[in-house]
Structures are given as C-alpha cells and as structure tokens.
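Removed from the display is one protein chain of the complex; every other protein chain stays in position.
Chain IDs A and B follow the sequence of writing; residue 1 opens each chain.
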Amino acid sequence: MDRGRRAYTDIMTAPAPDDTSPATQHLLDFVFAEVWQRPGLTRRERRFVTLPCVAAADAEAPMRDHVYAALNSGDLSIDEMREAVLHFAVYAGWPKASRFNMVVDEQWDRIHRERGLPVPPPAPLLPLSTPSDPEARLSVGEQSFKDVNCLPFAPQRDNPFQGAGILNFVFGEMWLRPNLGMKERRLITVACVAFQDSPYPILSHVYAALKSRDISFEEMDELALQFAAHYGWPKGSHLNHVIGEQKERVRAEWAAEGAPVS
Amino acid sequence: MDRGRRAYTDIMTAPAPDDTSPATQHLLDFVFAEVWQRPGLTRRERRFVTLPCVAAADAEAPMRDHVYAALNSGDLSIDEMREAVLHFAVYAGWPKASRFNMVVDEQWDRIHRERGLPVPPPAPLLPLSTPSDPEARLSVGEQSFKDVNCLPFAPQRDNPFQGAGILNFVFGEMWLRPNLGMKERRLITVACVAFQDSPYPILSHVYAALKSRDISFEEMDELALQFAAHYGWPKGSHLNHVIGEQKERVRAEWAAEGAPVS
Partner (left out) sequence: MDRGRRAYTDIMTAPAPDDTSPATQHLLDFVFAEVWQRPGLTRRERRFVTLPCVAAADAEAPMRDHVYAALNSGDLSIDEMREAVLHFAVYAGWPKASRFNMVVDEQWDRIHRERGLPVPPPAPLLPLSTPSDPEARLSVGEQSFKDVNCLPFAPQRDNPFQGAGILNFVFGEMWLRPNLGMKERRLITVACVAFQDSPYPILSHVYAALKSRDISFEEMDELALQFAAHYGWPKGSHLNHVIGEQKERVRAEWAAEGAPVS
C-alpha cells in the first residue's frame, strides 16, 4: 500500500488520495505501483499514452492531474504538450481537445503561480513549415500519407474527407509540424485509435507504428497494457489482439523483404 | 406493431427486421413509429442528427443502414453526404470518420448496383473557395470563428490547437466549404458535441445555433429528443439541460438587444 502511495506521489508530483475505496486502492496498488513502474516504455512515453486516455474520458480531475504532472515533472515541455493537444484534436475530435487545451492553460498557469514565476509568452504560430499553395499542400500531404502509413499509395483527392481533410490538413500540415517526434505522435495516435476503435484505423496505425520501427514490438506490448489500465480492458483487449495480428504481418513482410526481424 | 414496421420501411427504405426481441420491438414502436414522425424537424433534418450518432457508435449495421437510407431516399445528395463526413471528422475524430467515409462509398456503390446505373465521378476538390496564404487563412478563420460562434472575439493564434487547428483549418476552411448550409452544419455539430459532451463546446455550440437563429427553440427541442433516442438518455438529458440554460441566456440577450424573442 505504501508502495502505491509513493508511486503515485512520484508520478503525479502530488500527494496520493486518502480515500480507502476499493477503486482508489487498486488504482494505487495496481496502476501506479505496478503498470507505471514497468520497463519497455519510459515514464515520459507512458504519459503520451495516458494523456489521450484521460482527455478522451472527459474526466475533469484525472485530466487536470495528469496534465499538471506531465508539465510539473518536466517530462513534457509546454510546446510538446500544446502540440499533443492538436494531434489529439485530430484523432479524438475538437470538442474533447478544446477542454484538454483549456486544462493545459490552467495547469501551466498554476505551475507558474506555485513557483512564483511569470508565464512565458507562447511560441509564434507563423511561419508554417508546410507549403501554402493548395496543389503543393496536397502533394506534400500525399507523400506524408504514404510515409506515415507505410503505404505505397495515397487516397484520391476528390472526396472532401480525403482531400480537404486527410491530405490537405492531417498529413499535409499536422503530422509535419515541429515539437513532437514521430515516436510521440505514434504513441498518441495508437492510444486514440484504440479508444475510438473503428475497425480500419486501429489496424493501419498499429501496423505503421511497427513497420516504420518507430515503436518496437516490446514497446507496443507495453503501450497496450498502459492503455488498458487507463481506458479499460475491453478496448485494451481488442488493441492487444490487433497488435498480435499486425506483428505477424510485419514479421512476414520483413522476412519477404530480407529486412532484419526485430 | 404494424405502425412501427411501416415507419421503419418508410424511413429506412428497406424491410423492417423480423426479430421479436424486446429491444427491436421497442426500436420500431418508439423510435421509428413515434420519434421520427414528430413535427419540428423534417425527416431530412433528423438524418443530420442520426448519422453522427450511428457513426460515433461504430455500430456497423446501423451505420450502413442509415447511410443507405439517407442516400437511397434522396433526402441527402452524395455531395452533401460526403461533406457531412468531413464535418463529422472534425467534431468526432478522423478514425471514426474514416469508417463512415468507407461506408458512404460502399452504400453509394450498392445503390447504383441495385439501380443498374454507373457510379458518377466525384466532384473535384480544387479549386478551394478559401484563401491559401497562411495570414489570409487565419484572418478568414478569425472572422468565421466569430460568425459561427456568435462571439465578438477569436482565440489567439499562437497556440497549435487554436492557431494551426481551429483558425487555420476548422473555421478558416472547413466551415466555409460548399455543399452544406449552416443549418445542416449546426445539426451535425450539436449532435457531435452532445456525444462528446466536453463541458464547454456543448454550451457554445447550442448557444450559437440558437443565437444565430439557424435553429429555432422548437427545432432544438426536437434535436434533443432525436439525439437521446439514438445516443441514449444520459447524454440526451445532459443536452436537454444545456438547451434549457442556453435558451434563457439567448432570450435575455435578445431582450437586452431589443431583438424579437422567438
């Protein structure tokens, strides 16, 4: 029990709850004292899985506490956190992201208030690092779609969702922005497709994260446990099943390509 | 019971299920024979509330059946449906929209197969009707944000979620696209913020839909019922509560402005 309370304090940078309910006791003893302590993913990487889970759940107190902890511990910079909100917006919808964004501002202010420091000005938006011309954005988006998804083709443009949305914005702009690396974007994306759990995106993003070697097989297994512990076992179990299938697929492709099978 | 089956056939353009389970019987007798028949929103308008509900739920068969019915009845054109998928993607996340988009293609093919007709080519994406220059897009986005949200200010740009996301894409491009009117976009948006149910967006979009008079008070009440019947009473009750509060707010503002209080 003490182990759970110490683990909570360490991860959340705040005192553990006093509450003795079965739910809280198990949260401390299992999620904090066991899951978060495991090797395979760093504490910083586990935050990129956990933040989408709490933001998706619309649970005010856990969202606030995890945003605070990620920033207060120094595990994420404010620019990384703000970029994570944008990435989350795309994969979980703007309404939930809008609340997440407000919580980030509130907790950033709180941290500076607690430290007696002024809040620094935000990084300027412009200039964008991606092209502005529509034709150029679509071309960049098509290449980025292929790279991120590890696919030899891009969807056709003449469909509003695919053209105006996916190619023009999601891959032509969002995935190419600075402040988050591919590994971090993968962790956020896989967590989001796992709670959204639409059939195709969960396959395609687990596949691409493994195929690109941005996330190793062992890291992906840990991602599934971190996710299940925070978003529930049914969706966790489905993610784990998809991971098993996509590992087989990637292993077979690597073997056929003569690539090293990690 | 016959009333339920006839209503189902009429709305879904397909035979009613034969299944005698309590769940299906209540679906026919309550949702189809009562809710869909009410005045206040047309059948076409009810589809813009129902489609986001079934797409959000990831329930394969209901999504397929409602997409088919909306297109096969002629209530929505294919261009309107495809634009609805993009609008939904923004408010419910791309993974769910990705499946919705595939289902639209499948059902559009099926309708043409059933009719022995070739599938017409899609409308071309380019040229876009919104500016390409980043500064111009942000300016357009700021004005559109104010117009759509009925607010005198726009969020600051130097935040990835607000700048690169909200101003640059959601309001600088997406809300301004052709093929859906403001009323249709409002119906989709309110349904999406209602199932996402993050605290602030649900207030702001219900408020703006009423304040803009794009949706009347009576239409909004019907929207809440149509939503509750398809996405469940807990979120429906919450939406209904928010509607009550926002009606008061809008009535008070109209009174203060000397505007007619509808």
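Basically, contacts are C-beta pairs under 8 Å (C-beta built on N, C-alpha and C of every residue); 3 or more make two chains touch, one makes a residue touch a chain.
Note that the coordinates shown come from a computational prediction; the quantities given were computed from them, not determined experimentally.
Here one chain is not drawn; of A:Val35, A:Ile111, A:Leu151 or A:Met182, the residue touching it is A:Val35.
Residue in contact with the omitted chain (choice from A:Leu138, A:Ala229 or A:Val250): A:Ala229. If you put the missing chain back, the residues of chain B touching it would be 19, 21-24, 26-27, 30-31, 34-35, 38, 40, 53-54, 56-63, 197, 221-222, 224-225, 228-241, 243-244. What chain A contributes to its contact with the hidden chain is residues 1, 19-27, 30-31, 34-35, 38, 40, 53-54, 56-63, 197, 199, 221-222, 224-225, 228-238, 240-241.
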